[in-house]
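Note that one protein chain of the assembly has been removed; the remaining protein chains are unaltered in position.
A and B are the chain letters, set down in written order, and residue numbers restart from 1 in every chain.
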Amino acid sequence: MNTSNWTWFHRLGSPPTLYRLADRLAPWFGWAAALGLAAGMYGGLWLAPTDYQQGDAFRIIYIHVPSAYLSMLCYALTAGASAVGLVWRMKLAHAVAVAAAPLGASFTFLALVTGSLWGKPMWGTYWVWDARLTSELILLFLYLGFLALNRAYEDPRSGERAAAVLALVGVVNLPIIHYSVVWWNTLHQGPTVFVGGGSDISPRMLAPLLVMLAAFTCYFVACLAKRVQAEILERERNAAWVKEMLEYS
Amino acid sequence: MKLELTAQGVTIWRGERCLVHGLSFSLGEGCILQLAGPNGAGKTSLMRVLAGIGRLDEGQVSWNGTPIRASADYRRELCYLGHSNALKSHLTSIENTNFYQSITEYSSQITSQQILERLGLASLADQPCGLLSMGQRRRTALGRLLIGHARLWLLDEPVSSLDAEGVSLVGNLLRAHVEQGGVAVLATHQPLPLDGLPVQRLELGTA
Partner (left out) sequence: MRALAILLRRDLRLGFRRPGELATPLLFFVMATVLFPLGLSPRPDLLATVAPGVLWVAALLAGIVGQESLFKSDHEDGTLEQLLLGPAPLELVALTRVFSHWLMGGLPLVILSPLLGLMLDYPSAAFGTLLLSLLFGTLILSLLGAVGAALTVGLRQSGMLLPILVLPLAVPVLIFGAQSAAQAARGEDPTAALYLLGALLVLGVTLAPFAIAGALRISLES
C-alpha cells in the first residue's frame, strides 16, 4: 500500500481532524440542500406537467424517490463504514456508521409513508405489496435491527462492532432479499408502482426529480456531518483537544 | 529462541471506564507476573487481552517479538485458565479432560486418568462435573495445564475455591512450569507459595 495515497485516509481516523472536516462541510451542504429543495419543489409542484395517467398524485415521487434512493445509499454507507471499522480497526468509522443508521432508517420510513400515500389515489388502498415497497419495509427492519443490536450491548465499543457485522451481513443479503421479493411479486402478479410514462418520462418531470435527488443527498451529508460531530464529541469528551476547543467557544 | 511476553502502551476501556492506561511490561523466560488489585480493577480484562480474547483499545501485546494479533501460533503456546472452569456439567471429569486432550494439537504424554490422579481426583473420574464441589471442579479445570506443553500460562484466580492442599498443588505446578523455562501471568487475591521464584508484581487500579 502506497503510504502517501493512504495518509489522508488514516488522518480521518483522528477525531479532531474528522471533527473539523465535518464542521467545514456541514454548512456548504446544508445551504446546497436548502436551495436544491426549494428549486426541486418549485419544479416538481409547479413546472412539471400533470401526468395523463395519475393526475397530480404522481408528484409525491419528488419526495418518495429521493427518500428511497437515500435509504439505500445510506445503508451502503453504513455497511462500508462498518467494513472500514472492522478491517482497519478505525473506531471513527464505526462512529460514522452509528451516526448514519438513524438517518437511513428515517429516509426508509419516509419512503414507506410517501409510498403508502401514493398508493391511496393509485390503488385505493394505503398499502400494496409492491416489490419495491416490500423491499423498503424489510430494509427498515434491517436498520432497526442494527440500531437495536448496537444499543443492546453494555460496552458501546463492542456494540458498534457487533452492529457492524450485522450491517455487513445485511448488505450482502440486501440484493438477494430484493431479488426474492421481486420474484415473489411477479409470480403473484402483484401491483407495481411506477413513475408516469415509464421509459419516456418527460424532461420537465425528470429534471426536478434529479434536482431533488441531489438536494436530498446534500441534506443527508449535512445531517451526517453534524451527527458525526456529535458522536465524536461524546466519545472524546474527556480528551484534551475537546476541552481546549470548548474553552475557546 | 528466548521466550518473552511484552506489552507496550496497553490501554483497555470497558464501557465508560478506563481500566488500564498505557501499560508496558516485559516478562521473560522462567518469570511470573502477578497482577494485584481490588475487584473490578481490570485484572481479568487484562488477562483476557493477553490471551487474545479481550479487546485491546490501544497499544500492543507481543509474544517473542511478534504481535499476538498477527501470530497464528500464539494460541498454541498458551494455556488460559479463566474465572470459569470451561467444564460441561453433564460430562464426567474424565470425559471433560479427554475432550481437551483430544482437541489439542500435541500428542499428549500423559493420559487423562494420570492427570486426574495427579490432581487428586482419581476417585471422581466418572462423576458428572455438575455434581462435584466448586473446589473439585477447579481442580479438574487445572488439568488443562498438564495437557500439552504450553509455554505461557495465563491463570485468572487459579486457587479460587481451593483448599490448602489445592493451593499447594497449584504452587507446585507453577514451580515446575517456571523451572522448565515457562512464563506465567497470574491474577490472584490469595497468596501463593511462590518463594524463591522470580515474581514481578503489577498493581492495577491505582490511577
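Just so it is clear, a contact is a pair of C-beta atoms (placed from the backbone, for glycine too) under 8 Å apart; a residue touches a chain by one contact, two chains touch by 3 or more.
Please read these numbers as outputs of a predicted model, since none were measured by experiment.
From the options A:21, A:57 or A:149, the residue with contact to the chain not on display is A:149. Check A:18, A:138, A:209 or A:222 against the missing chain and you find that the one touching it is A:138.
Panel shows chain A; residues 86, 138, 141-142, 144-145, 148-149, 152-155, 157-158, 161-162, 165-166, 168-170, 172-173, 176-177, 179-181, 183-184, 187 of it touch the chain omitted from the view.
Contacts to the hidden chain, counted on chain B, fall at residues 14-15, 45, 48, 51-55, 75-76, 78, 80, 82-91, 99-100, 102-105, 144.
Everything below uses one rule, namely that only the chains that are shown with their structure count from here on.
Centre to centre, using the average C-alpha position, chain A and chain B are separated by 47 Å.
Interface residues of chain B facing chain A in the complex, by the touch rule stated above, are 13-15, 55, 57.
Residues 154-158 of chain A are the ones that touch chain B when the two sit in their complex.
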